[in-house]
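Just passing along the structure, written as structure tokens.
Only one protein chain is missing; all other protein chains are in place.
Order of writing sets the labels: A, B, C and D. Residues in every chain begin at 1.
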């Protein structure tokens, strides 16, 4: 019979996990899935302009809120799918040894060099990072040493290349790179909870799309997410 | 609705939606109609245009199919004028009427684009298409003329100009003279209704010139195509032209027959005086193949010239150069001078500070002889002296034009 | 180390690190040295080059500072040759030696770049710099010559060419003849050691020509600058040239004095026969201002011509056109003919199928008279007939060159 | 040479990139030449505006262009909606949109190159063509166009290369949908988001470069042939 066609717009940072999950989903013959991975903001704006998305997985609640405000989200379908941790990373060969405590000497560790992180003005990981550093009382001292990257992956790359001795990224990003190591986890209470909300696009609440949304909650999916470093909400 | 005049018709066409290919055929229809009616070819030109500090203000009328030569010092405005006639630049005011068709009228705001005029134009600076082979350069204009309106053959032109071995080449590899010949061929092959040539033979050798010039001279007579011809060569003017337009500083100084205009002082000055000649219109009276002579009748009697192939009773222009006119007080038998005219000295002047003397004679027509002061003393010439003017028949030059 | 010859010296320079400004001064030093030593100017040229289907194979030597005219049909290879001499294209083999300096040698792999040769070149196609004003075009080359090596003044050139009113303009607005004049001025102002001119006067009016030609003619004599002059005008050749190089299909057919080369049949054919003339070298014997005559001595006696401003004992070339030579069986008194030579008919031929007869005479030198068949019959001319050749003094043309 | 074997995803991206860049160039060629001609030859009020408009996609970041396209040509867009009602053509989120985005981004480069060539055309030759009976349109095709051939080639190469690398405007306008809008740069971007993606990214990068290089070589050959013909094979040259 006719397998449902589902289009998933997902934050680029979930590319691996979602790709794997879709493989599982189609293997069960539940439907054919098309994806588009881009930054959450791009996807949100596209959905707002009538993009053919059925499912939207955002890396932060802000852009989900934007779509909700514009009535582009099927009411009652939004839920928080994933969580993430914020970590301090260093190049693999780094000898740096850090414990994150209130007022730890980040500036001293950096010296003349930069701290790579997502742009604290808009990149979710950067926003969380700034909040964490502020809570820990070190933001003032390192603000001028921040290399604000376009997205988390760019920050990751700066550390990979050794251009920055330290960086702040998600645990999931640290997990995909073989050239960096996690130096320390930020205390979970140093920043608001990191959540990835997911929802159906308004008018797209088809059985297929609902099935996919449900499939994300299954333990099979959960295992995949955890494999890539996400925590489940 | 009354029958509209040509200018009216033209303005009407200009109101039509602008479709050049369609248009082109319209113009052709207009021209062809005209040609069939055998309207007497003529140019009626009156132009004014300001270009920087330079003002062109030229007006002339040339009647009958023929060669109109434009002559004037370098920078006199010749190229500027023919650009306007060809439609490449727009005059500020005036009118251009060719063969009774008005192609420009400042007041009625008529301005037919160049492609609607079907004038052939041989440019002073060649302007061959560098991306086309010589053959494609030649046929570029020809292809745009319906076969029915063509009066000249490809092979004929290629042979005349001696460019058959160049057809496959591209202009970049041609020599200066080869380029010039291709440019002439290209415009001839459009079978134009008026042929405009801007110093077309400047870089050709004499042998080629003497082939091309008579061919050009035949076009007006045989095909009724008027020619507007810019040149610095007095020889070419005297050989070709019916009407001479003499320009200076953008103004027409004189317009008229070659005979009258070329006799002007300012014309003679521009040609360096050296080239001055008395030009007479003559009628072919008879041929004498045995003696190798043709006899031409002119108001002063008969002029013998070497045998030429012209119809009896046709007219031909003869040029007698004052430096070739000898004077004697008696007539002598048994000389090689076939032309000895009795005449009377009408004036003597001395233009070159004592090294040369110009003697004006009346032998039925005015004639000039240039002699040395010594000869003047020996012959004791003064106004009223009766003399014999001796002219070698081979020193008389004839124009190509005869009708 | 022995003193290196010029070619060796040149190859040595070519090994130096390539610094054009430096180089330029080197070349100038080389040339200036030469000029001070007053080496007798000469051209020694031997070239071979294949261009497409066309092969240039030309060799000629011209001794003494003077005008070497290159003459040949359109496409004969004139421009190709002077491009090689100027250094703009490299011959496949041969050598080019100018004033004892070797600027190209195929075997020794010497090839001085054009800017090192300091030859002035007036191009057939103008090539003015469109981005520079006329004044800046004129001084472009001048500025690149040290003041000490300049032999010609800016004002002098501008006046001669009549371009002072154009100095502020840009080439785009100039007429054809104006462009040509600026191009001539531009190359003159480089004070070249050899002046190459490719049909430079083609688009000038006669009045301007007669001002510029004598000026050019003076350069070799007064400044010892040799000139290589390409032209289709026989007049210009006969007036200017000392040596005539006659080309056909890329080969030098003949090289030699104007007198000998211009007498060749193939030369006469190319000039249409109409321009043929007997050219004699003469010595200025005396001036007679009262009679308005200058007497020139030549192997046949004395030739009277209108008074000219030439030093006594100088040599000058006189041209006698066969069509201006009249024949009579007796000598007549009281005519305007100042030159009557007794001679003997040496041959008669009839080149034009009965319309003209060429009579060869011996009057001390060979002379030609063209007459009609009728005159031949009347005078009953045959080889051996004694005749009087009558030549109007004003019909003799003189060259500009005298030494 | 395992490394050189393309995966189906890569092949798909390559195919799509070529298709989209091809259409982008094809589609912008005629309007590009037209606009270049108008800018080179005509004087009219508002010329500066047209000029500015043409340069716009070059001046603003690609993302802005993409977003503007989304707003204008999206399914809800001002023009997009109207176009859909009129012709049924949809640009949003399909290859047509990607081609549109690439075309718009490449347009200024095409126009500038062609315009430069048109300004260099000797108008004397066009005048000659008119006296030979060619009207303005006729002569444009038979004289101007062949003479600006090198400029058109340059414009095409610039436009094609720019299209091939177009990322920001494309991902913003038509999103990153494999098989539909995922061109080489977008696939490359996706690969940078996954672990071990670097090798794949490098492969895609090499593919792009090879394609562009091939296009470059073809264009140089074409232009070279034209040039040789117009200058004469054995043109005199200045030696050193």
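FYI, contacts are C-beta pairs under 8 Å (C-beta built on N, C-alpha and C of every residue); 3 or more make two chains touch, one makes a residue touch a chain.
No experiment lies behind these values; they were computed from the predicted model shown.
**Q** From the listed residues A:110, A:147 or A:205, report the one that touches the chain absent from this view.
**A** A:147
**Q** Of the residues listed, D:30, D:48 or D:86, which one is in contact with the missing chain?
**A** That would be D:48, which touches the missing chain.
**Q** Have a look at C:104, C:119, C:267 or C:337 and name the one touching the chain we're not showing.
**A** C:119
**Q** Quick one: say which of D:113, D:143 or D:177 touches the chain that got left out.
**A** From the options D:113, D:143 or D:177, the contact with the absent chain belongs to D:113.
**Q** What residue numbers in chain C mark contact with the hidden partner chain?
**A** 20-21, 23-24, 86-88, 113-115, 117-121, 123, 125, 127, 129-132, 140-141, 144-145, 170, 172-173, 186-187, 190
**Q** List the residues of chain A that touch the chain left out of this view.
**A** Within chain A, the residues touching the omitted chain are 39, 41, 44, 62-63, 65-66, 114, 116, 119, 121-123, 146-150, 154, 157-158, 161-163.
**Q** Considering the whole complex rather than only what is displayed, give the residues of chain D touching the chain that is not shown.
**A** For chain D, the residues touching the absent chain are 48, 51-52, 55-56, 58-64, 67, 108-109, 112-113, 115-117, 119-120, 123, 126-127, 130, 136, 150-151, 154, 157-158, 161-162, 164-165, 167-168, 185, 188-189, 192, 201, 205, 208-209, 212-213, 216-217, 220, 227, 235-238, 240.
The criterion applied here is as follows: only the chains that are shown with their structure count from here on.
**Q** Between A-D and B-D, which chain pair is linked by the larger number of C-beta contacts?
**A** B-D
**Q** Taking the mean of the CA coordinates per chain, how far is chain A from chain D in Å?
**A** Going by mean C-alpha positions, chain A sits 35 Å from chain D.
**Q** From the mean C-alpha coordinate of chain B to that of chain D, what's the distance rounded to whole Å?
**A** Each chain's C-alpha centroid was found; their separation is 54 Å.
**Q** Please list all residues of chain A that touch 2 or more other chains.
**A** None at all.
**Q** Which chain B residues sit where two or more other chains touch them?
**A** In chain B, residues 125, 173 touch at least two other chains, as defined above.
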